[in-house]
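Structure in structure tokens, see below.
A single protein chain has been omitted from the complex, and every remaining protein chain is retained in its original position.
Then we have subunit A:
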Amino acid sequence: MVLEATMICIDNSEWMRNGDYAPSRFQAQADAVNLICGAKTQSNPENTVGVMTMAGKGVRVLVTPTSDLGKILACMHGLEVGAEANLAAAIQVAQLALKHRQNKRQQQRIIAFIGSPVKYDKKVLETIGKKLKKNNVALDIVDFGESDDEKPEKLEALIAAVNSSDSSHIVHVPPGDNALSDVLLSTPIFTGEEGGSGFAASAAAAAATGASGFEFGVDPNVDPELALALRLSMEEERARQEAIAKKAAEDTSNTENKDHASSSNSDSIMAEAEPASNAAADDKKQPKDDDDLLQQALAMSMEGGASGSAAVADAAMAEAGAVDPDLALALQMSVQDANMSSDSDMSKVFEDRSFVKSILNSLPGVDPNDPSVKDLLASLHGQGEQEKKEDKSDKSDEPEDGKN
């Protein structure tokens, strides 16, 4: 709860007639001022807010700092738009108004809405900024509307001169769909230094048209636990997706490297996929009795492979294809080759006894020294060669199955 006296400088120059901020710059600004006044007076009962205009017949203080919200809002009615804004004079008058505040414990703050061009030199603004800093006055700037003539740079320089221990802020609000006041809701100007006092935010929520401004559409101040849960789950999901993306990127780079080396990346992918299928087949304890099982296992492996590494390979190929059509063609052919030879590859793997044994070793609840398993292995070895011959006759219709 910051105890503050605030002066709000309203820009009511001719530039405020522009309609690029709905409904007009001036009205949008008036809404934002109302919101800020509400938030400031509610965040601490002793806070006071004053309002002044920068243009018109001259810089004019409409209300000296008061905690009476009605008084502040009433003064906003019937304001005339005209002439040019005088930023330097306004800031100095505001500082004077703050200096004579009743309660010396209040921190001093000026909030300036600046929608018209700034005619002052950077130097002049910096001098004013230093003076504010010396008098312990913080300055918040809402920069909207005109942006030519180095206005943002000038205002940044002003803030830099004022800022001590991060108490002053600047917000640039470009014209767009969001109302000026909605944009300000999430800025430090509105939420204060402690990052969103409950009062300010709830006042904002009440005043805002809907909950659309909040993440997940839930006001974190109404149900902080729900908001926390939502945020946590969001972060977890984000972390998961990042991990997947990272892995995919690594795979892609790996496969790409292999592309360049031998253009036979799909082989390596198949080789990776096969142990999985072997394991699946071994689980059933009668791996090579019929071709169907093999097909099934292969299909399973292709499912896993296709959705994971094969997809990556496709992506890699697509990339490669974009670069070089010939290379893409070569890649495609090599993949088809790999698919055709996949079955014989499979049986070759099964012929490799030590490999199968190592797999069996790694399977839980399977003793590789069990006589029945040994028998199985022996028969498997025989069958592998037998099947090789069968494969050759089947080959013509297999690629389609394999692909699925």
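Assume a residue touches a chain if its C-beta (ideal position, glycine included) is under 8 Å from a C-beta of that chain, and two chains touch if they have at least 3 such contacts; residues count from 1.
Here is the rule we go by: contacts and distances are computed from a predicted model.
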Per UniProt, the name of the complex member that is left out, chosen from "PITH domain-containing protein", "Regulator of MON1-CCZ1", "glycogenin glucosyltransferase" or "Histone acetyltransferase ESA1": "PITH domain-containing protein"
Full-complex contact with the absent chain, from A:R17, A:R105, A:K123 or A:K247: A:R105
Positions on subunit A contacted by the hidden chain, ascending: 99-100, 104-105, 130-131, 133-136, 164-165, 167
